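Input: one structure, supplied below.
Just one protein chain is left out here, and the rest sit where they should.
The block that comes next holds chain A.
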Amino acid sequence: MIAVALRNLRHRPGGFIATFLSAFLGAALIMAFAALLDTASGLSAAEGNDSLVTTAMVGGGWCLVIVAFAVTSTLSLAVRQRSEQIALLRRAGATGPQIRRMVVGEALAVALLASAIAVPAGWLLGRVLVSLLKDTGQVVAAVSPGFGGIALALGFGVTLLGSFAAGLATARRILASSSRRERPRLRRLGAVLFLLIGANCAVLTATLMDGKGIDAMQTAGQAGIWASIGLALLAPELLRLVTVVLGPLVRVFGVAGDLAVTGVHSRTRQLASAVMPVLLFTGIATGTVYMQGIEDRAAEGQIQPEYAQDIQTLNYVVVGMITLFVAIMLVNTLVAATTHRRREFAQQRLAGATTGQVLAMVSLEGVLITVTGVLGGLAASMFTILPFGSARADQIWPSESPWAFAIVACSAAVLTAFATIQTTSRTVRGPATTAVRA
C-alpha cells in the first residue's frame, strides 16, 4: 500500500499541492520561530534572551494551532476528493488497514518533502524575525541569528507528527463514511470547548485585567483566537444557517442561484472547509487590529511600560504571519476544492449550462462562503474587542472607525472571488465530454 501511495503522489501530484503548501508554510513558520530559541541559547537576559523566548513561544504556539488545523483540513479535502479511487480500491479487495497505510503514507511523504523544502524559507524568516526584534531594540544588535537543532527538530517533528495525526484522522473518517454518515459530535464538542475557553479569556480580560493597562492584551488576544477556532469548527452549521437566511435572495438569480443553494446543502462540508480560513482570517485580523487601535489611543500621553513596544511588535508580527498564512490557506483550499469539481461542472455544461452560468453559480457560492466567514469572524473578534475596550478604555464599543473591518472583509471577499473564479474558469476550459471522464 505504501507503493500505491507513492505512485499516487507521482501520478496525481495536483491533488496534493494544497496539502503540500500548507505543510510547507507551516514548517517554515515553525522553523522560523523555533530558530529564535536557537538564537536565544547562550544569550543572557540583558542581551534579549527573554524577548526571543517569549516571541518564539507565543508566535510558535499560535502557528502550531493554525498549522495543525490547516494540514488536517487540506488533507481531508484531498483525500475526500479521491473517495472514488478509494472506493475502487476497497471493491478490489483492499482492507481498512491497507487504506489507512496508504493515506498515512501519502501524508507522511508529503510532509517530509514539505519540511525539507521549508528549511531555507524557515532560515530566512528566522533572520527576518531576529532583525525585527533588533530594530525595536528588544535584542542587542550584536546577536547573530541562529538556526540549528531546535529549529530543525521542531520543524520536522511537528510537521511530520501533525501530518501523521491528520492522516490517521482522515483515514478513519473515510473508512467510517463508506458505511455510515459522518458524525459531527466530536467537531461540535471541540467547537463548544474552544468557544468556552474564548469566553473565559474574554471574561478574565473584562474583570481581572481591568485597569491593568496593556497587560490585558494577553488574554484579550487569546479570547479572539480561541473563539475564531471554535466558530471555524462550526463552519458547516453556520454556512447552512446563512444559506437558509440568504437563500431567497440568492435564488433571485435564477437557476444559477438554485444550483448554488442546492450545492451548499449537498456539499456543505467541502464548502465549509473554505469558510474556515475566511473566518479565521477575519476574526484574528479584525480582533488584533482593533485591539491595537484601542491600545494606541489609550496609551496616548501616558507613560508606557517599556515592554509595550515588544507587545506591539509581537502583535503585528504574529497577526501578519497568521494572516498571510490563512490568506494563502484560503486560496489554497478554494483552488483545491474547485479544481475537483471539474466533473460536476462538465455535467452541468452537458446539461446545457454555459460557462457564464457555471461561473455565476460558483460566484454565488463564493458570496455565501464569504458572508458566513466574515460574519463569523466578526463575531469572534468581539471576544477580543469588547472586553479589551472595557478593560483598557472603559468603553465597550470601540470608537475606532469601522474602516479597518471593511478593509479586512473586502480582502476576504477579494481573495475568495479571485481564487474561485480564476480556478473555475480554468476548470471549465476544454470540451465537457472529455472532462466528465476525468
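Just so we're on the same page, a residue touches a chain if its C-beta (ideal position, glycine included) is under 8 Å from a C-beta of that chain, and two chains touch if they have at least 3 such contacts; residues count from 1.
Methods note: contacts and distances are computed from a predicted model.
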Protein name, per the UniProt record, of whichever chain is missing from view ("Pyruvate dehydrogenase E1 component beta subunit", "ABC transporter ATP-binding protein", "Dihydroxyacetone kinase subunit L" or "SLBB domain-containing protein"): "ABC transporter ATP-binding protein"
Residue of A:L89, A:V255 or A:A393 touching the missing chain in the full complex: A:V255
Which residue, A:I17, A:I396 or A:V436, contacts the hidden chain when the whole complex is considered? A:V436
Contact with the hidden chain, among A:S41, A:S83, A:T354 or A:Q395, goes to A:T354
List the chain A residues touching the unshown chain? 254-255, 258, 262-263, 265-267, 344, 347-357, 431-434, 436
